Structure formats: structure tokens, C-alpha cells
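A single protein chain has been omitted; all remaining protein chains appear in their positions.
Going in written order, the chains are labelled A and B, and every chain counts its residues from 1.
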Amino acid sequence: MAERGAVLEGLRAYRLIAGMWVRSGMTYRASFVVTLFGNLVMTGLDFVGILLMFSQVDSLAGWSLPEVAFLYGASVTSFGLAHLAAGSMPQLGSRIRDGSFDVLLVRPVSVLAQVGGDRFSLRRLGRIAQGGAVLGWALVAADIDWTVSKALLLPLMLVSGAVIFVAVFVAGAAFQIYAQDAAEVQNAFTYGGTTMLQYPPAVFGKDLVRGVTFVLPLAFVNWVPAAHVLGRPYPLALPGWAAFASPLVAAGCCALAGLAWRTGLRSYRSVGS
Amino acid sequence: MRGRMHTTAGPGPGAGPEAFIALDRVEKVFDVRRRKGLLRRERHQVRAVDSISFTVARGEMVGYIGPNGAGKSTTIKMLTGILTPSGGRLRVAGIDPSRERTRLAHRIGVVFGQRTTLWWDLPLIDSYKLMRRMYRIPGARYRENLARMVELLDLGDLLEVPVRQLSLGQRMRGDIAAALLHDPEVLYLDEPTIGLDVVSKTRVREFLRQVNAERSTTVLLTTHDLQDIEQVCSRVMVIDHGRLVYDGALAGLHEVGESERTLVVDLERERPPVEVPAPARVVRVEGARQWVAFPASESAAGLVARIAERYPLVDLSVREPDIEAVIAKMYAERAGRASTQSS
């Protein structure tokens, strides 16, 4: 009960902080439009890269363009949602360095909520729109044998994927408390992760796939659910129910990330900056 | 209250049930890793705060001073719950700050001179509206407090101005108001007048006195500006190398530090050094202007009268000793005493 109250309080604080940043962002309308468009193009060019590949080949590791587009759309949409929700966490290190992190610590609300809502910006919707458009096209173009479970799995996949990426952002923020200057490391897991998931798992080495399935379970963002939807063999021959395990994996990731964050914050407060 | 040099750790003056802030042998030790050579690293510990004890009663106004790196901001960070002490016991309003950070946050106000809590691109009033919701300030209370702040800090014309367009002094006033909207019982200010012009400084100081008188808000401020202490604080604490080396009235600090003030006199024309009674002495002559140093603990009036009756004066002014100089002198003296004791 107390735990639930804390979560609700945290969400309220998040809304307050994010709302302030949205209003701040609106004071530079021209810049807002330019960067919204920029975000759209920026992520879009990744897909242009894939289209260029498919201008030269008919399939990649046995996957057709619509199938790869499905992976791409799911990965980018999930990541886009996470990036919208917690995209400024990679800048925690600079907040710690310039001392403004201390300002967050003297406010009567959750620090995690404040860090999550920090520099919240609607221009990040560009990525979601672009990923969603590609996913939409893929759903039409790919040869999918629709069932009720597949239709239900789709939103579940996107939300769970976003939550898994949020957990990665939170863990990355916790890491920055120890190593503010090494903030770039987490790009390997966030941006690197979403890039990797755009391609079929069969492309990558077995050990790499094992790593992103069992160690950092990014495979549950889209690879495993997509295998079910598209009727393809599961990576690493996982059992059939694994496609529906994404919410559980996401919950587990959140628990671990929360633990990491708490540990990091405690160490900040006992070590200082 | 007489000042005294701290030689042993123990509860400071004002200990008792009315103590609002209480520190008992509080320590903060940092592990510092230093690179030695290419790969080897050496670890050693730095005592940023070394067994500090003091209490502050409700409604007191205390100045907390010391050179950079002495442990001032570490202490403030522990008092606000940002940092957890390595040892000792610390209570603010009966709360252990680091354990109940958010509960304490409702009862304290913090102003960091160098960092703002205000939203850079939004009108000032928007930041206040956020404070209202974040601290859950009841509507009537919020309106009343805001009206009073606007009046005292002269913020009326600034409420609709984006913070990025405010001058440093205006922004500082805005920040102070933001820290007081939720009726905190204690206000911590870290260098509240740094970089401000004289008018802004005076206004901030006046305001602090007024708030303290109206609401008996406890005020603890760190500063480099002796005038902040002189005009605001009844009590001053000096910290050096993590230890509390002085706790008492400002006048006592001058005495302990044997600091000197300077009387600057402009004579009618160039003259040889004026005659003044010891220990006062002329330290500099430049054309018709002369500088006379005299103990800070003495009144300037006698000296002025004495010079005025013998020499025709055009103008005169008294320069306060710079706080760094006072403290430096005090430290030098302590070091000297310590070495005679040990030999």
C-alpha cells in the first residue's frame, strides 16, 4: 500500500516536472518544429539504410524486407516511447558535475521522478511517429497469419519493450552516479540495443544473442514476440510461451534497475560529488 | 554571548530542548582516489567535516564561514539531507535529514547562490506555481505568502518575466522567494549575495532580517562577505579543515583574530603622516589621502575626532576588514599557538 502510494506520488511529480519542460520547450517554437522534424528524419535515415540494403538483396539472413521492417518498427517505437519518457537520463552526469543535481535532492518529491522528467520534450514524438509508420506498413506488407493472441501480443510487445528500455535508461543513470564522465557507455546499450534489434537475430553470433536474451534481455523487446507474430523460429529455440514473457521480463528489469538506482543514490549521498 | 575558540569537541552553546538544529560530533569522510603513475591508484581519506558539534535555536540567524574547501558546503549538504554523515548524530527539527529527506524537505528552504531552482525559459510566476503544487501549499496560504514576498522583495514587475531575462540580483530575489513559499522553519542560504550589486545585497539582507522577525525563521547562511554577517547574523561560526574553530558573536571574532579596520582620510592637501595614538598607525600615504589602520574591536569615533581636531578633513571613510584576512590571521595565530604548545 505504501509502495503504491509512493509510485503514485512519483508519477504526480513526474507529471509536474515534465509539464514545466513542455512549456519551456514551447517558448522556442521555431526550434521545436525544426528539431521535431530533425528527429523524424534522423531516425528515418536508419530505415533508409535498410531500404538501401534491400535494394541490393532480397532477404537478410532469410528475412524479407517487411519482416525486417516489423523488427525495425517495433524496436524504434518501443525505444521511442522509452526515450520520450526518460530520454534525458543520459545527461544525469552533467547535472551531477554542475551541481544542479543537489537542487533536485532538496525538493520533497522522488529524485528518480525528477530525473526522469528532466528536459522532457515532445519533439521526441518524431521517433515514435516514424517507428510507428514503419511498423504499420510492415503489418500490412508482411504475410501474417493473424490470430487473436497475435493481435493482443502487439500492444503488449510495444509497452513491455518500452519498459525494458526505460529500465536500461534508469540503470544507466545509476551507473553515471559512479562514473559521470563515462556516460557514453550506456549509449552502447540504449542506441546500440535499438540498432541491433532492427536486424534479425539470425544475423548475429550465437553468444551475442545469448547475451541479449539472458544477460541484458533486450531480445524480449521485439525478437521473441516478433518470432511468434511472424511465425518464424524462436531465437535460441526458446519455448513457445516465451513470446508472452515480455511483461514479466520487463517487470524483472524494472526491479533490478530500481535496485541499482537506489544503490547509486545512496552511494551519492554517502560519497558526495 | 561571548565568542570562544573551540579546543575540544562537545555540545556548543545553546544546547537544550529548544535546539532546532543539533549536531553532535558529526563527521564526513570522503574516500579520494588519486592516480599515482599510469595504473596505480592511491586511496586516502579526507575528513571534510571532522567531529563538529553545535546547536542552533529556533529563530537564530547564524553565519557559517570559512575558506573554500573547509567543509562549509559539506555541512550544509548534510543538514539538507543531500549527504549522509559518516559518523555522529544530526537532527533538524527532530528529523534525521538523510533518512527522511522528503519529509524534511517540506520544513526547510534552500537557496544555492550559484544554481537556480527556477525554470529558465518560463515566467517567474510559473516556477512559484510549481512550488505550490510540489509542496502542496494550501491556496490561501500560497496567495498570502506570495503577496508578502512580492511586496518585500519587490517582485511585482518581474512575475511575468522569463527567468533568463532577469538580472542576477533579480533572480536571486526570485530564488529566495521560491524557497520561502512553503513556510519553511529554517532557511539555508549558500552564498546568497555572491555577484550582486550593492543595492541588491542590501535588499536581500534587509529581507532576511524581516522574515526572521515576522516568522522567526531560522537562518543559516554561508558567505564570503563580512557585511552579510554583520548586517544579518547575531552569531558566526568559523570552520577550517573540517573543524569548528570559532562560534560566537562577530565582535568576538575580530578580537580573536585581532583584525584591523582602516580609516581612509582625505586631507586638504598633501602632508606627512598624521599623528595617531598607538596601536593605530598610518600604513599608506598617497597625495592628500592617508590610510590609518586601527584594531577592529575599537570604535572609529575617537580616532576620527582626534584627527579632525588637528587636521582639516575633506572626507573620510572606514573600511571593514575583509573576512578572509580576519580568518587568515586567526588561523596563523592558532598554528603559532599549537607549535609553541607542542615544543
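Just so it is clear, contacts are C-beta pairs under 8 Å (C-beta built on N, C-alpha and C of every residue); 3 or more make two chains touch, one makes a residue touch a chain.
As a convention for this text, contacts and distances are computed from a predicted model.
Visitor: Going by UniProt, what is the name of the one chain that was not included in the view, given "Glycine cleavage system H protein", "Membrane protein", "ABC-2 family transporter protein" or "histidine kinase"?
Guide: "ABC-2 family transporter protein"
Visitor: Touched by the hidden chain, which of the shown chains?
Guide: A
Visitor: Tell me which of A:7, A:26, A:152 or A:188 is the one touching the absent chain.
Guide: A:188
Visitor: Which listed residue (A:8, A:22 or A:42) would be found touching the missing chain in the intact complex?
Guide: A:42
Visitor: If the hidden chain were put back, which of A:199, A:223, A:244 or A:268 would touch it?
Guide: A:199
Visitor: Hey, which chain A residues sit against the chain that's not shown?
Guide: Looking at chain A, the ones touching the missing chain are residues 28, 30-31, 34-35, 38-39, 41-42, 45-46, 48-49, 52-53, 55-61, 179-185, 187-189, 192, 195-196, 199-200, 202-205, 208.
Note that in this section only the chains that are shown with their structure count from here on.
Visitor: With touch defined as at the start, can you tell me which chain B residues reach chain A in the complex?
Guide: 28, 30-31, 48, 74, 77, 80-84, 86, 98, 101-103, 105-106, 108, 110, 112, 114-117, 119-122, 126, 130, 133-135, 162
Visitor: Which chain A residues qualify as touching chain B in the complex?
Guide: Listed in rising order, the residues are 13, 16, 20, 23-24, 27-28, 98-100, 102-103, 105-110, 266, 269-272.
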